[in-house]
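Excluded from the complex is one protein chain; the other protein chains are retained at their positions.
Here is chain A:
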Amino acid sequence: MNTGTIRQILLITDGCSNQGEDPVQVSTMIADKGVAVNVIGVLDDDKSEEPTGLSEVNEIAQSGGGISRIVYADVLSETVQTVTRQAMTQTIQGFVSKELKEIFGKETDETDLPPEERGEVQRVVEDLGETVDLQVLILVDTSASMQNKMEAVKDAIDDFILSLQARTGNHYYSIFQFPAKNQVVKELLPWTNDGAKVAKVFPKLAAGGITPTGAALKQVVRSFQNVPNSAEWRDDSDDIIDSSYGTSQ
């Protein structure tokens, strides 16, 4: 069986956007292109309650067909793993539900199946999750308030790349930051599958400035066109994961 490609944006931010386009709207558009938008909101250590600005985090992910989490910096690493994996599972499950619908001729959710048969579906989902090709664009909010969280962000990215490398399927990742000097977003690392390259990016990850989340999202999604076309990197038309999935939820 030919497995397809899953595309995700992983946005790491600490609060609400304060400039430019509405990120929730942009996120919907991105989902339409078959790219899931996952968002991790990073809390300040001294804040015990969720600041209202972070509700945007959930809204962006919801409209982007992705997963969101709001966490303290010290659990950022594990959260990045969980979010990516869950979003991937969600995308695959969306595809599987569609297949089930074709088989049974009606809207069929995994939970409509008896628990016994569900185990088989789960095995298929897990196999796909392990073998499918994965493209993750990491978009880091480096506005001024993120300053004391950058070390945790670096650790989390470093750790994430390690997990990507453990997968059987191929992967490509790229790293962008926003805002940057004289521009909304800046590409820190073009698409690569080389885990060693990530370290070179870290010195450049410095914080300062405003938070144009919507505009940044809009710009980075174009970058999926630039994923290298290696021989093992299959053509879009072969995707078993329907690219229109994001809208069918």
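Annotations for the structure displayed:
To be clear about the criterion, a contact is a pair of C-beta atoms (placed from the backbone, for glycine too) under 8 Å apart; a residue touches a chain by one contact, two chains touch by 3 or more; residues count from 1.
Everything that follows uses one rule, which is that contacts and distances are computed from a predicted model.
Taking the options "Cell division protein FtsX", "Serine/threonine-protein kinase", "Glycine cleavage system H protein" or "Tryptophan halogenase" in turn, only "Serine/threonine-protein kinase" matches the UniProt protein name of the chain that is not displayed. The omitted chain makes contact with just one of the residues A:62, A:135, A:177 or A:193: A:62. Checked against the full complex, the candidates A:25, A:82 or A:192 give a single residue touching the omitted chain, namely A:82.
Residues of chain A that touch the chain left out of the display are 58, 61-62, 67-70, 77-78, 82, 86, 89-90, 93, 110-111, 114-116, 118-119, 121-123, 125-126, 130, 159, 162-163, 165-168, 249.
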